[in-house]
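Yeah, one chain of the complex is gone here, protein chain that is, but the others are all in their spots.
Coming up: chain A.
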Amino acid sequence: MRTLAISKRIGKELLRDKRTMALVLLAPILIMWLMSVIFSANSETSATIGTVGVSSSITKKLDKVDNVTVKRYQTKSRAKKALKHYHLDAVIIKTGSNKYHLYYANIDYAKTALTKQGFQQALSKQQIAQIKSKITNLSKAINQINQTLPAGHKLQIKKSKSSSKTKITNTYEYGNKDTGFFNKIAPIFIGFFIFFFVFLISGIGLLNERSSGTLERVLATPVRRSEIVAGYMISYGVLAIIQTLIIVATSVWLLDIEIVGSLWLILLIAIVLSAVALSLGIFISTFASSEFQMVQFVPIVLMPQIFFSGIVPLDALPSWCTPLSQIMPLTYAARAMEDVTLKGAGFNEIAGNLGILLIFLAIFTVLNVVGLKQYRKV
């Protein structure tokens, strides 16, 4: 009853704070969209390559490589001058039969890589063309020989139809050919947004109650300390559910991210995570005496969690990072989110991670209920 009264009151206050509501509900959409643009930009690198003394057939083949433009130069010095002035990204100079020297501007690593790859491709196509023409010559010679031979002893070259074209079929376990880095980090970010906003808003909310004296006033009524914490949990839990729905809807319909597993499980993770964020926010707010000081905890408490929660694969990090990531609640939420969105994990598979989140929750909640003793001894 009192718990509900408290959560209703918080809900009303939140709803009246239009700007905060807009931030909580719209900011994730905007940021997710921006990130999807940035991270799924299919690196449209192009390179302009100058050639000196390279045979025209190779030059043509190089020109045909996607995103590569070739300019032919008569002299080495002219080509190099163009490279110096960054009109070219690379210069290929033939220094002998089958010997090439490549110069790169190398300002953009991707262009360098594209040049290397493109030239390699052109060379191998050239070789294939040479082999083909040799085969054609060979079969012509055989035909001529056949004409001189008596019938029944004719030589034959077996033609295999499939030799000319190789067909590759791609099947994707998750997503499609447009699946990029963003798809992998999207579930982590669902977790992060919930954590970030619930942490900050609830922390500041309780901080305001401390500094305005309403917390003390509330504790001068027969309310239980645990009822206050529970009231906060319900209202911010509802906020987290709404936020999750918005983020998931954005991901699915706007950003085309495939969610393999069940939406209910994602909501479940979101609720548990928001409860953890809430209890941490309330806990941390004890150490802040102003809203500004609360914001100062963002780089300390939140930023490391993004980096260590799986955006960078943990196996790629130095070993001292592992224990660090293990004390961060977001790690477990991100793992569970990933398992559900990418691999379609069921409840049993994420139960372990959820359990660890619940342990975090229990610890911080107990600390908070005890911490409120500061205002009333019972």
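Everything below uses one rule, namely that a contact is a pair of C-beta atoms (placed from the backbone, for glycine too) under 8 Å apart; a residue touches a chain by one contact, two chains touch by 3 or more; residues count from 1.
We take it that contacts and distances are computed from a predicted model.
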| item | value |
| --- | --- |
| Absent chain [UniProt protein name; select from "ABC transporter ATP-binding protein", "Alcohol dehydrogenase-like C-terminal domain-containing protein", "Cell division protein FtsX" or "DMSO/TMAO reductase YedYZ, molybdopterin-dependent catalytic subunit"] | "ABC transporter ATP-binding protein" |
| Identified contact with the non-displayed chain, of A:Ser46, A:Ser212 or A:Gln326 | A:Ser212 |
| Options A:Arg2, A:Lys71 or A:Lys125, residue touching the unrepresented chain | A:Arg2 |
| Missing-chain contacts mapped onto chain A | 1-2, 5-6, 9, 12-13, 16-17, 212-214, 216-224, 375-378 |
